[in-house]
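Contents: one structure, followed by commentary.
One protein chain is absent from this view; the other protein chains keep their places.
By written order: A, B and C. Residues from 1 in each chain.
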Amino acid sequence: MPHCLLDVDKDIPEREKHVYIKNSNEPRHCQPHCNKSTIPGSMTERGCAFAGVKGVITGALKDVAHVVHSPVGCTAYGNGTTKRYPTNPLMPDGTVFPIENFNLKHIIGTDLNESDVVFGGMNKLKKVIREAAKEYPEANAIYTYATCTTGLIGDDLDAVCKEMSEELGKDVVAFNAPGFAGPTQSKGHHVGNYTIFSKLVGTKEPPKTTDYDINLIGEYNIDGDYWVLEKYFKEMGINVLSKFTGDACHDELCWMHKAKLSLVRCQRSATYVAKLIEEKYGVPYIKVDFFGPRYCAENLIAVGKYFGKEEEANAVIKDRMDKIQPELDFYKSKLQGKKIWISAGGPKSWHFAEPINEFLGMEIVALSGLFEHEDGYEKMKDRAKDGTIIIDDPNTLEMEEIVEKYKPEIVLGGIKEKYLFHKLGVPSVMIHSYENGPYIGFEGFVNMAKDIYSAIYNPAWKLMEFQEEEPGDAK
Amino acid sequence: MPHCLLDVDKDIPEREKHVYIKNSNEPRHCQPHCNKSTIPGSMTERGCAFAGVKGVITGALKDVAHVVHSPVGCTAYGNGTTKRYPTNPLMPDGTVFPIENFNLKHIIGTDLNESDVVFGGMNKLKKVIREAAKEYPEANAIYTYATCTTGLIGDDLDAVCKEMSEELGKDVVAFNAPGFAGPTQSKGHHVGNYTIFSKLVGTKEPPKTTDYDINLIGEYNIDGDYWVLEKYFKEMGINVLSKFTGDACHDELCWMHKAKLSLVRCQRSATYVAKLIEEKYGVPYIKVDFFGPRYCAENLIAVGKYFGKEEEANAVIKDRMDKIQPELDFYKSKLQGKKIWISAGGPKSWHFAEPINEFLGMEIVALSGLFEHEDGYEKMKDRAKDGTIIIDDPNTLEMEEIVEKYKPEIVLGGIKEKYLFHKLGVPSVMIHSYENGPYIGFEGFVNMAKDIYSAIYNPAWKLMEFQEEEPGDAK
Amino acid sequence: MSNLNVINKNRTAVINPLVTCQPLGAMFAVSGIKRGLPLVHGSQGCSTFVRYGFARHFREPADIAVTSLHEDAAVFGGRKNLISGIGNLAARFKPDVMGVVTTCSSEIIGDDVGGFIKMAKDEIVKKMGVTAAEKIKIVQINTPSFVEQHYKGYDNAIKAIVDTLAEPKDEQNEKINIVPGIVNPGDIREIKHLLSLMKTEGIMLTDTSDPFDSPLRPSKAEKNPYYQKGGTPLEEIKDSANSLGTISLCSYANTGAQSLERKYKIPSKVGGTPIGVQNTDEFVRTVKKFTGNEVSDDLLDERGLLIDAMADLSSRYLFGRKVAIYGDPALTAGLARFVTELGMIPSVVCVGVKNPEFVKEMEKVAKESEDDVDVLLGQDLRALDVYIKENPVDIMIGNSDGRLMAKDHKIPLYRVGYPVYDRVGTARRPIVGYNGGLNLIDGITNTILDKYYEVQDWKLQQ
Partner (left out) sequence: MSNLNVINKNRTAVINPLVTCQPLGAMFAVSGIKRGLPLVHGSQGCSTFVRYGFARHFREPADIAVTSLHEDAAVFGGRKNLISGIGNLAARFKPDVMGVVTTCSSEIIGDDVGGFIKMAKDEIVKKMGVTAAEKIKIVQINTPSFVEQHYKGYDNAIKAIVDTLAEPKDEQNEKINIVPGIVNPGDIREIKHLLSLMKTEGIMLTDTSDPFDSPLRPSKAEKNPYYQKGGTPLEEIKDSANSLGTISLCSYANTGAQSLERKYKIPSKVGGTPIGVQNTDEFVRTVKKFTGNEVSDDLLDERGLLIDAMADLSSRYLFGRKVAIYGDPALTAGLARFVTELGMIPSVVCVGVKNPEFVKEMEKVAKESEDDVDVLLGQDLRALDVYIKENPVDIMIGNSDGRLMAKDHKIPLYRVGYPVYDRVGTARRPIVGYNGGLNLIDGITNTILDKYYEVQDWKLQQ
């Protein structure tokens, strides 16, 4: 029986097939079902498609004005204050974008009201796009977003954007991923990929190119992740021509066809666009993994090899490993044998499983994903030991049960469940946006190790319950 | 009956002669008795002689290390954190004193204990002076202070300082003003003046002199007062060769004999030294008053006249008056007729009486001093209208009675009594060290007017008591 | 006395909104019921964004379920999702109260939410039995996202809660109903403290204090499912039909109180949020009027401590300084009045709503202020940004969403309201009542000292 019906799921037996206990004797195809709609009435950690496109993909761009075509709520929720996507105002041509962290500061909405719902909101959208262009003349493009409301009332965003694009003389792009589309935010990633590919890629030329130009796809610069990788590439003599989309500008997306190679970092949210670019423009792509020292090293070497820069890659690796090894040793000595549950959006659950085991000596007792697909669960499964529970889209009740049964000593998860774990007496570190990141690369892995270490060794856990009798000396 | 026995003083009838009600029909000599010991068992606002010398006179110097020869208390209380004496690290020779606000940050003490009391503390004092010199090699002189303890056990500070001065090759000066000396801190001012005159004045020569060199005596740069005056003099082409002692350095005291004129700003604490310098070195002095626009103008003109720079003085005055007149008008419109009690240490009670009346239209109902002498009370009396109560060394019970009987709407006083007045429902502004000073000069007077205005118009006073019934609209 | 200048938005777009849509207010209100769970009938974003927001503000779990509408519902309606959602939530969580919160999707699709709830109830009875099923109360809360803002959603929820749950008895209960508004746990606790000093018990409609600030005590926690401590028990909500009166502490949520008045003759009063001296005085007087209880000396001593701080600090550090205030209309109006009581100038108050009650409250403030007061009405943070560029202020008071703006303008920001995610402790530190006033004056003064006095540090020596 590869699948498992948790006790709390007795009233929703459909959940059984989303919960899988790793058993290497079972056939290869056994894994949790995924990418299916959440059962109504759950407290899901999942978001919506709009969150997938604006929150994950486009919100990281430094020079784009975003117009959310929605009642005020989606605009409020879609604003940059929810994401750790820092940007550097430097543009590829050497100029400086005049508003620092523009993407974190400003969001525009059409503020739809009842009459818009009745009579349609397309004229209002036009008006607001014009206002956006006027309010932020600095912005190099305007992106607009369908939402549940505009999806349901049937506003044609593409038509509006086409007209506005001509009128304003700058790219105005429609992203049609209303909240209800698809079972998870993953649908929004998908829409984002296709839209950017079909509307933007190939429409502009870079100011200059080199023989070592890459696209770094699926890297959003969460808490400065990209800036870690950027240094490695720079030292290797490799030029990041376009980011998709961390710390990137609009134009970078338009000239992605000019790179020599695409690297796909977040394979859940961004493989689509790399594939399409390969198909149409012949830019090959490789899937990369820079989480954890070993993967990071291997993948730098792979990239190095591709460009005949293996030695440079090795130099970067040696430099960083020398620096972090003592710290790794310290954290391993402290974390060896501790049980961990990695509950990321998707890829990080398999990215981190092995490094956390290898470099920190921790025991993975549970893995889960919110919006992961089959390919991701396959990797999760491959990287799990027998007996590990792998669960798709866990809801809060299931989380309680897993804590009770698998006794993780720490959970890497999201902020929404973090405080529930705390109330159950289990520390939790935010793995989506990090606590004291970046978490990528060599230094980043140490940052994560430190966050895990300080979460587990937070003295609060030992002091949780009042002792009626004077305890012996602590420790 | 010029004097008045307050109701609360029925048990201490000696207080009667310290309380005087102004009556212009009475002979000139009628005024409160003063400079007498406080009646034991009072809550006096007065301090001690050590406070008078270190707290008022020497603590304002920017480059002197102070060694308090005392149990730890006097050292703790004598530290710079108690005074608003900012200093500018610039030295007369253009160099910069390496420790910013040295005078506010550091104080040294001999930390006398029981055996020192029994066996004498002179050796300890020597040791500590040596340590001070080592700890602060930057300091250009070391001043030491007798206190009650060392006064009573009879340590000879002068002998120690003489020896140390030779050993260390820098001035080491003893100030013999133990706390019990004299009825008030005024005794400490006196000791400070004589010591500086006899030990320092005339011992050094300034790097350069001009025909327009003055000593500014009795100006301690409280909350930046001196920096206000400094600008005026600079604009007039007059050079402040030596300050006594605000923002001054040790050497300035040593070359005070080289000025062309001494101005005595605080006439209570510093006339002594000016007199002595005139007597010995022939540097004439004039008493000046820069509080309030009229006095400030008159005295700038007097100084200007002395140096043939009347026009320059007039230019300064016109420039400042143009700037402040609208503000003065505003505050006068708000403060006209409000009753005020000025309870300064001494001089400010008479300095401010007329300007507050003339420029703010306020009615002086009470004047008092802590350590004022006859000459000061004479001026206070001269500047008071009939019926004004003038009281020497008021204690807290007397303060209550004055509030009840004279109903001041604001009191200018010290921090120790400020909060008592508040509890009685009367606002109080700190006049010793100011609230949002400086208070000197033209701009300074506006600062004070603003502080008085905001204290009286603080809405808290209207909201003091809970209204059982819904009040009408406020205002 | 001075002028109130109302400045309306001069564009169509909303930029950096100060408000969100209705459902949040309803989710907030339902979270204040003991074993109460919101069930959002909409897309997952509708619950997830709010859970995210609550989590980062309160640093607490926020249990909100969703019916997960997708394309099929868009075409065929949300019946299946809602009925199975209610059923699943009931069976798995056994809440005392379930609040069904609609969204733009469910409202546009035109779901017959009332009808679906009935069907769902039948199914629950079938599945769980009558007794168990009847223990679960279901409240229908219509909160179309495209009408007004989250404050209206809160109002709608409170009204729906009392309309559905309140039950008259023959006898009065000597309690006072309080509609606290969208405030922090610390504020609700302070309201209760004020009531206790008035020897009065309150029925909070609803009480989010413990649910959003709960102890970490795994050994004592209610688990499987985990429920946060506290919230207003169902029994008390029922009893709200028998109280001495209802006080709404925010002008935007009075329809529940009116409904109780209409149906059960419970007198109602809309008070300003009790921020500052006069607003708290007013609240105390209202409690006194409803209960007949005297104002205790202890309470007046607490008041006296606030007055004392104002006497000591206002004129010296705060007087005449210009303040920009933004956020919740009830809080901003209260804050504007309080900073006026501190002798400061509420130069500009910016809200995302157009409520006439808010304007009325601000007219009172302008009357009490020495200087003109600008109100950015129905505006957003962008409008405030542009305004401040032209009209600088000394300090901003508002939520964390203005933090980067404040940084750009180099104006210190004192954080209050919702959301505050970049500093800690805000949620448990009251700003209402006399004690809240002390927190505010301390916080504002220290912010001023940091920025304007520390540069001349000697000024801080006494």
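Just so we're on the same page, a contact is a pair of C-beta atoms (placed from the backbone, for glycine too) under 8 Å apart; a residue touches a chain by one contact, two chains touch by 3 or more.
Note that the coordinates shown come from a computational prediction; the quantities given were computed from them, not determined experimentally.
Engineer: I'd like to know which visible chains would be in contact with the absent chain if the whole complex were considered.
Structural biologist: A, B, C
Engineer: Just to verify: which one of C:126, C:199 or C:217 makes contact with the chain not shown?
Structural biologist: Answer from the full complex: C:217 touches the omitted chain.
Engineer: Just to verify: which one of B:111, B:327, B:375 or B:443 makes contact with the chain not shown?
Structural biologist: B:111
Engineer: Of the residues listed, B:19, B:132, B:249 or B:380, which one is in contact with the missing chain?
Structural biologist: B:132
Engineer: Which of these, C:7, C:132, C:386 or C:449, touches the one chain of the complex that we don't see?
Structural biologist: Reading the full complex, the residue touching the unseen chain is C:449.
Engineer: Touching residues of chain A against the unshown chain: what are they?
Structural biologist: Its contact residues with the unshown chain are 80-86, 101, 104, 223-224, 415, 419, 422-423, 427, 430, 433, 435-436, 450-451, 454-455, 457-461, 463-464, 466-470, 473-475.
Engineer: List every residue of chain B that touches the chain not included in the displayed model.
Structural biologist: Contacting residues on chain B, toward the hidden partner: 8, 11-12, 37-51, 67, 70-77, 79, 81-82, 100-101, 104-114, 116-117, 124, 127-128, 131-132, 135, 147-149, 151-153, 178-184, 396-397, 400-401, 415-420, 422-425, 460, 464-465.
Engineer: Could you pull out which residues of chain C are in touch with the chain that's been left out?
Structural biologist: Looking at chain C, the ones touching the missing chain are residues 52, 56, 59, 213-217, 220, 229, 297, 300-305, 307-309, 311-313, 400, 403-404, 407, 421-425, 428-429, 438-439, 441-443, 445-446, 449, 453-454, 457, 460-462.
Assume only the chains that are shown with their structure count from here on.
Engineer: Would you pick out the chains that touch chain A and also touch chain C?
Structural biologist: none
Engineer: Out of every possible chain pairing, which has the most C-beta contacts?
Structural biologist: Pair with the most C-beta pairs in contact: A-C.
Engineer: Report, in whole Å, the distance between the mean C-alpha point of chain A and the mean C-alpha point of chain C.
Structural biologist: Chain centres of chain A and chain C, defined by C-alpha means, are spaced 32 Å apart.
Engineer: Quick one: chain A and chain B, Cα centre-to-centre, how many Å?
Structural biologist: Between these chains, centre-to-centre, one finds 66 Å.
Engineer: CA centre of chain B versus CA centre of chain C: separation in Å?
Structural biologist: Here the centre of chain C sits 53 Å away from the centre of chain B.
Engineer: Could you list the positions in chain A whose residues touch two or more of the other chains?
Structural biologist: Residue numbers touching two or more other chains: none in chain A.
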